[in-house]
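Note sheet for the following structure.
A protein chain is absent from this complex, but the other protein chains hold their places.
On to subunit A.
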Amino acid sequence: MHELGIVYEVVRIVDGFVQENQLTKVEKIVLEVGQLSQAIPRFLEECYPAAVSETAYEDTKLEIIVLPANGKCKSCNEVYNIIEHRRICPKCHRDEYALISGEEFNIKEIVAG
């Protein structure tokens, strides 16, 4: 599954950060995942235990913050969710927008000591 590789990559990056900053315990990893990103949050959650099993992150929690697929209408500047509104501006009914969020896939932060 696609998400498994992504989760491995997340753990690898977190591990790099942990080594660099000489941390000893990671309580939680917080991800920001856009609605249009390559990964599906539910699948990420399902893969996560497999990716961390028998590693130093076995007890580390995973939190996922979903960022909306928001576009800004090029005609009237309305900001709307392009998935919910099927790309069409709810105010002026045109479909030309500039995407302002939704493609993110970030490790936002970790809670660690």
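Here are a few things to note about the model shown:
Operating definition for what follows: contacts are C-beta pairs under 8 Å (C-beta built on N, C-alpha and C of every residue); 3 or more make two chains touch, one makes a residue touch a chain; residues count from 1.
Definition applied: contacts and distances are computed from a predicted model.
The listed choices are "Hydrogenase nickel incorporation protein HypB", "Pentapeptide MXKDX repeat protein", "Pimeloyl-CoA dehydrogenase large subunit" or "ABC transporter nucleotide bindingATPase protein"; the UniProt protein name belonging to the chain that is not shown reads "Hydrogenase nickel incorporation protein HypB". Only one residue from A:Q38, A:T55 or A:N77 touches the chain missing from this view: A:Q38. Among A:E46, A:E78 or A:E104, only A:E104 touches the chain left out of the display. Within the complete assembly, residues 1-2, 4-6, 9-10, 12-14, 17, 21, 23-25, 27, 38, 104-113 of subunit A touch the chain that is not shown.
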